[in-house]
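Can you keep this structure in mind? I'll have questions shortly.
Every protein chain of the complex appears in place save one, which is left out.
A, B and C are the chain letters, set down in written order, and residue numbers restart from 1 in every chain.
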Amino acid sequence: MGRFSSFAAELARNKTLLLGLLLLLTICLLAVLGPFFVDFANSRVGATIPRSPPTPEHWFGTDGQGRDMFTVMILAMPQTLRIGITAGLISLSVGVALGLVAGFAGGWVDTVIRLASDVMMTIPGIAILVLVAANVREMTVELMAVIVATLSWMVAARTIRAQTLSLRERGYVQVARLNGTSGLKLVFVEVLPNLLPFIAASFVITVSNAMLATVGLEALGLGPQNELTLGMTIYWAQFYGAIIRGMWWWWGPPILTIATIFVGLMLTSAGMDSFVNKRLGAN
Amino acid sequence: MTANYWDYVARRFGIMLLVVFLAVSINFALPRLMPGDPIENQLNQLMASGGGAMGDVGAMVASYRARFGLDQSIVTQYLAYWQSVFSLDLGFSLTNYPERVGDAILAGLPWTLGLLGFATLVSFTVGTLLGGLMGWPRSPRLLKSFGSGVLLLSSVPYFLIGMILLYFFAVVFRIFPAGGGMPFGMSAGFNLETIRAIAWHATLPLLSIIIAEIGAWAIGMRGMMVSVLGEDYIALADAKGLRPRRIFLRYGMRNALLPQMTKLAMALGHIVSGAILVEVIFSYPGIGFRLYQAIQSKDYFVVQGIVLLLSVSIAIAMFILDLIYPLIDPRIAKGK
Amino acid sequence: MNKLLEVRAASVSFSGKQALANVSLAAGGAHPAITAVVGESGSGKTTLLRMLLGFQHPTSGEVIYDGQPLTRMDGAAQKRFRREVQAIFQDPFDAFNPFYKIDHPLLAPLKAFGLSASRDQSYDRIEKTLRSVGLNPAQTLGKYPHQISGGQRQRVMIARALLLEPQIILADEPVSMVDASLRSTILEILYELNRSRGISLIYVTHDLTTAYQVADSIVVLHGGQIMEVGATEEVIHDPAHPYTRSLIEAVPSPDPDTPWNLNQARPPVLAPRDQVLLYPTGPHRAVAAPARAGEIAVTAAQIQLAVSQAKADAVVA
Partner (left out) sequence: MSVPVVEVDQLVIDYGTRGGVFRAVDDVSFSLNPGERFGLVGESGSGKSTTILALMRMLRGGRVSSGRMRLNGRDLAEVSDAEYRSLRFAEISLVPQGAMSSLNPVLRIGEQMGDIFDDHGVRHTRGQRATIIRELLTQVGLPPEVRHRYPHELSGGMKQRVCIAMGIALRPSLILADEPTSALDVIVQKQVLATLGRVQQDLGAAVILIGHDMALMAHFVTRLGVMYKGKLVETGSVRDIFANPQHDYTRMLINSLPSFDRLKSFRSGAARPVRPAAFQEGV
């Protein structure tokens, strides 16, 4: 009864999950390996003839300032993923911690955390992002990740809180208390392992939310101006009217890549949902 | 309605007040938390980027400093800020001086409300119905596979769909206009022609939101429908010999709709965020586009004003949805 | 000699709603005995149990173990209480963490309370205890909870409690989710824990028949208050409170020829709204009634202790 082989068997049955993970894996491979095969110089302004449609030399054409779009894409992908994954990890840690504390401590601690997450859900994330971004001197990839993370921890916090609340009442937690287990050990040894599927599912959703916020912020022109990211590429395309001018190769590739990432995330999340629920049903 | 209902309303109202309070406070605090003098920072940045026709910067700085009392204590400043919020006096636009921020927002508001209201209404209704049917075992197979395609689109941000629609329907085929709220130079009046022109211009932005949003509602509803159909009361309704239509609507949809309403309240912020970018793509004259322009030209007070308005109106909209909720779910008023 | 766990005039309310009102109860003491707490859903038996385990503090009144209130114990005393007052729960599946093997809940307490010096020693002890409840260690250890039967799981849970050498075991509906054919066996194990090991038990149940099988005294709980308390034989064969009577009448006889009067089912006996007191009707018996001036009320604990005293005397004689 290896946990790995049961996961492999699940993948074979769960086509949605498989497809989603494959899409994400492809994107990640491209992002990790791609930069080794391109010439960074081609991503600088004026490196090539501007506004050229795709040619054998420039597979994805060039943008309005003479950047080779293929190189731009290869270099932008890891940056965007970095923001998404960093933001996802930060907000997941915050969310899981808050959710566990709220679910376990109860009382006023729970009330405060729940209220905070309700309020954060109400205030449109983009509004705060805009305010912060408009107030910082220079946006960087790291700062972007932190800002986005502060706005996407609520989903994880809510899910984990709800699960913790129900796990807390489970017989085995009570038995563990009778066995002299208490405090953090109770949380980490008895509760956390059973939350793993939910944490994994929350991670996917959190990364997805973080990427959505990132791309949106960048497309508004509030992203890191001096870095290549997928969202900034769209911003510049929009800024120079690439759509109206029919320069589809400028905005097409970033859109397709972003769409692929989001579809991959959604399929993974949907696949995980049925996986997680089935595990629960089996109990 | 019972006393419990009013308890519930009071609680929800409290949360709304809290959100408004926080939104105003964040708006107040953020610029002051940043290093340096906020007014000078903004104006200097403005000067550096050379955006907008500027008068005497020194005089403007002085007027703003006096206005916000930046030399006074933080408490006084805070109270003054609340006063200006209550009197809806949000200051002047920096780039389009002497346009007032309030007026700038008011000019954009009807466009945004119309766009968002219509798109949300259509996508929520159609998506919910589609999702319900997709979760109903008697639905035709064709509908289910069509639905699955729509579901995939739901994960893509609205404005990306907007860009694709814009390219094909406005640039390549030239069926719809490429941007704006209505034709240049057309004077608005309450007549058929104006309405037609407005609808014509709004079609693509609306479609961008609706296409992406339908899937999101359908996914949620399908999941809820499937779990509701597993409930004992559906089995008993079937045993009672009720007509499938009645079981679907009165026993299935009605119950699956409840969490969907909660999600609508939760999703408002997300929808508004997405719609802002759609306005940008289509140069649609709503407050989203205005926000984008303000960010471009570093028109700080307009940015602040719009953000404040968005936060407050979403809080109010959520409160209204909260009021409606007990009317469709009798259990809520009992309170948990 | 057993330590005494005592609830004194405890009330518990949750957001204004009273779950338990002025309940006094004893477990353990000089003469180990089995007390059945009988009640239907909403009677407050779960709250009572959580209170006895220290999971729930009374709103008023107190819980005392070995002469010390739970809320004012030092660390060492708390640890002793935790080890010596154990419980067995209703759902033998839910009691196991699905993430771990059967061994986990058996090893954990030995480590937490420092009851064994090495892993080998732990396993020796675990195997011995498993055998004492009729389980084969080789067929139990190393498995996941879903790989063994419900009856086996419940026995592992009993073994877990025994490993800690408890003074008192609180059993919360231990047989209601076990197959009918195994109920008797589990009950008999519990009974023997008391008779041969001198462990005191509180047996919480909704089922008067199983209470009759094992308990020395019975406490009838209804709407958060005690309706009747007494020696088992007396309560079952001569119920004094109308609620106890209707509980007994609700149990169908296994003999089809013994009339059950299905068509004369009486309306339910409502729980008293006002506080009631227990008035003795005999040395081993007390029944609830509204407060009466001039009469001396007793607590359930007093009656329980009198019953176990009488039982001990009988054995000596």
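Points worth noting:
In the analysis below, contacts are C-beta pairs under 8 Å (C-beta built on N, C-alpha and C of every residue); 3 or more make two chains touch, one makes a residue touch a chain.
Quick caveat: nothing in here was measured; it's all calculated off a predicted structure.
Note that the undisplayed chain, when the full complex is considered, contacts B, C.
Summary of contacts with the chain left out: across C:Val37, C:Leu53, C:Leu70 or C:Leu135, the touching residue is C:Leu135. When the missing chain is restored to the complex, the residue among C:Thr46, C:Gln68 or C:Thr185 that touches it is C:Thr185. When the whole complex is considered, the residue among B:Arg11, B:Arg196 or B:Arg250 that touches the unshown chain is B:Arg250.
The missing chain lies against subunit B, touching residues 231-233, 235-243, 246, 250-251, 254-255, 258, 328-331, 334.
Taking the whole complex into account, subunit C touches the unshown chain at residues 40-41, 132-136, 139, 149, 151-152, 155, 179-185, 187-189, 191-192, 195-196, 206-210, 212-214, 216, 232, 236-237, 246-257, 260, 262-263, 265, 267-268, 314-315.
Methods note: only the chains that are shown with their structure count from here on.
With centres computed from CA atoms alone, A is the chain lying nearest the middle of all the protein shown. Centre-to-centre separation between subunit B and subunit C, using Cα means, comes to 57 Å. Across the interface of their complex, subunit B is touched by residues 115, 118-119, 121-128, 130-132, 134-136, 208, 212-213, 215-216, 219-222, 234, 238, 243-244, 246, 248, 251, 255, 258-259, 262-263, 265-266, 270, 273 of subunit A.
Residue ranges on subunit C touching subunit A, taken from their complex, read 53, 55, 79, 82-83, 86-87, 89-91, 93-100, 105, 108-109, 112-113, 144, 157, 160-161, 164.
Remark: subunit A residues 1, 170-172, 174-181, 190, 193-194, 283 touch subunit C in the complex.
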